[in-house]
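Note that one protein chain of the assembly has been removed; the remaining protein chains are unaltered in position.
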Amino acid sequence: MSNNTGSGNGGGKFDQARRNFLRGIGIGTAAAVAQPAWGGQTFQDTFADFFQKDYRRMSVDEIEAALERIERKAEARYDVEIDCQNTPPQPGVVYGYAINISRCKGYRDCVHACVKENNLGRDSQMQYIRVLEMDQGDFNLEHSDHYYEPETVPVEGKHYLPVQCMQCDDPPCVKACPVEATWMEPDGIVVVDYDWCIGCRYCMAACPYWARHFNWTVPEIPAEEMNTNTHYLGNRPRPRGVVEKCHFCIHRTRKGQQPACMEACPTGSRIFGNLLDPDSAIRYVLANKQVFRLKEDLGTEPKFWYFSD
Amino acid sequence: MVVIRFIFDSVREMFRGPREYWMWLLALSLVVLFGAWRYSEQITEGLVVTGMSDQVSWGFYISNFAFLVGIAAAAVLLVIPAYIFDRKDVKDVVLVGEGMAVAAVTMAILFVIVDLGRPDRLWHMIPGIGRFHWPVSLLAWDVLVLSVYFLLNLAIPFYVLYSRYRGKEPNFRLYFPFVVIAMFWAISIHTVTAFLFSANPARPFWHTALLGPRFIASAFASGPALIIITLQIIRKLTSYHVSQTVIDLLALIMTTALQISLFFVGAELFTDFYNEGAHAASIHYLFFGLGGFSSLKAWIWFALALNLTALVILMIHPLRQRTVMLNIACVMTFIGIWIEKGMGLVIPGFVPTPLGEIFEYAPTSVELSVAAGIWAFGILVFTLVAKAVIAIEQGKLSCPPEEQRYTL
Partner (left out) sequence: MNSVFLQCVVGVICLILLPAQAQETPDSQQPLRFEGYPGVPEFEVVPRKDELFFYPCGQCHEAMEPNPEIRTLNTMHDAEIEHGRGRIWCLSCHNLENRNYLNTLLKELVDFDEAHLVCGGCHANRHEDWYFGAHGKRVANWQGERTLYNCTHCHNPHSPAIKARAPKPAPPVRAGLKLEPGIKHERSAVWDAQEEHEEQ
């Protein structure tokens, strides 16, 4: 859908070396030119941040510069040296996800692995995944309990339904955005440019899966808990006042790794893979299991399926 | 340059008046300043100082926005009889109506801006240097129609007043096309605002084809209610002539609009409750509460009672013709629609969430203060505009005859 002209290759060793070098210069100039009065930022960085173009219009050099600024800002704000990359989508890959709801026991391991992996604000208390507990024989989301806290799960007579961003193929949130700050990448992941979002929250109203979350305050993350492996469109530290969402762990999955929620799942309920690869596990599930999608009647074409066995 | 002199004279007129007038301006300014001070709190702390959450992500600000777009659109109810049916009595006050539209659009836009998480990035919307997601995003549509409506309602009165200022009759042929555009545009701003909500299948409460018509009907009830009160105030405080026939006409329009509006509410209630599906959860929450939570219940029944009582008053001719009763009905309608189309429309859309969670919302003092500041600012804008308009319309303000021959 979108032509990702801005995706430079940020993953190479050479790039990293160059960036570290540039970062050195940046810090040098910062110290020489300005006091860290702009929230620990230099005036140049603040200026460049303000006039930063949106991701899809930035040249490779401009993205490089933006990534360096992100790293400098993270250092100033969290005192952590992060590595912010811009790994491009892989050709011939569109991601799909499936959850075996007869396996899910409601442990919420996925939820908390996600919080850690994606540098979600610990005090702003945002979570990308909700696990709903429902009575067996009932699939009405309005009857679900989001805050279940029994001694042990699974509770007899209950079943569990994890919900997160469905990475819709016809995403209503993307249509809603008045400034095109959110779009679908060629590999099917719906991403947000946190530096372009104006925070109107219309996408949150448009999303039928409650997958979009807002930074009501500055996300606070303890330095030792910061995941330093980050991506521009993914888990890099976010500013206040912008919307964010699950991005299928873009910093991991584009390098062939599993999303953190899948890796954390103790029951193996989560299956992730390339929808374009006929030999992938996700395709096996679609071909051999009775699958369904949440709110399919809304025509959003989620790339997220549920099944049971 | 006559035009500069015109602007200068108008502004000077705006700040000329008796002591009471100054006290009024001062009082409004204080509320505006108070609102601005509370807004600075929101700017430094973030939207965390509001009562909004991921569950209820729009609140009091957007509620007021939705309502005020309706008020802005209602100016068309003076524009149509004035320019299309050439009613002299309405023509006398049409500029007041357009001034009200300008004030209402200003407030509506301000309510959106204070709701933004990143107002510093507003320029991202400017086509060219930013990315304006038009025609796909309904919010982009809303920004477009509101800005154009704002300009139309500035330009037409500006031209008319400027002509009067120079002692000439405005050239009807010149501004009539713009009047026609403005008429359709008025309907469009409120339709687009309704579509902004009804475009979302994710929110069954809003996702109804009736929302557009409902918005228009309720706007044509609440708008005239405000205009009727305002015109009476102007009549009382100034020597400006406001014909009773205008008020009668507006009262009649308001009666009809309120009837239609309530009929629509009834149709909505029937459809949702006769076979109550899961999609009726929001309206159930609104009117009866859900899962033990019902903070809007009292408000919506109060609003319904206000609207019904107002309708009874309006429908009985002898009652409607009594100014006191009419005014009571106007106040009731205004407040009733404000609740129904404001909090009563926006909040239940978010309760329960698309995942069925029931989480309530209540505005915080910051939201209430900022909203008060914006309302005061709107009233201030209207006061100033009306002051200049009345002076020019009464012929108190005109340029010296020797300058009248210049075109600009």
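Chains: A and B, in written order; residue numbering restarts at 1 for each.
The criterion applied here is as follows: a contact is a pair of C-beta atoms (placed from the backbone, for glycine too) under 8 Å apart; a residue touches a chain by one contact, two chains touch by 3 or more.
Just so it is clear, the model here is predicted, and its values are computed rather than measured.
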Hidden-chain contact residue, picked from the options A:161, A:242 or A:265
A:265
Based on the whole complex, identify which of A:49, A:75, A:109 or A:169 touches the chain you can't see.
A:109
State which residues belonging to chain B touch the missing partner chain.
48-49, 51, 53-55, 290-293, 358-360
Which residue numbers on chain A touch the omitted chain?
100, 105-109, 111-112, 123-125, 127, 130, 135, 137-138, 140, 142-154, 216-217, 253, 256-258, 262-263, 265-268, 271-274, 279-281, 284-285, 288-289, 309
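Assume only the chains that are shown with their structure count from here on.
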I'd like the Å distance between the centres of chain A and chain B, where a centre is the mean of that chain's Cα atoms.
39
In their complex, what parts of chain B are in touch with chain A?
45-48, 50, 52-55, 57-58, 112, 115-122, 124-125, 130-133, 136-140, 143, 196-197, 199-203, 278, 281, 349-350, 352-357
Within the complex, chain B is touched by chain A residues 50, 54, 57, 124, 126, 130, 132, 140-144, 146, 163, 172, 175-181, 196-202, 204-210, 212-218, 239-243, 295, 298-299
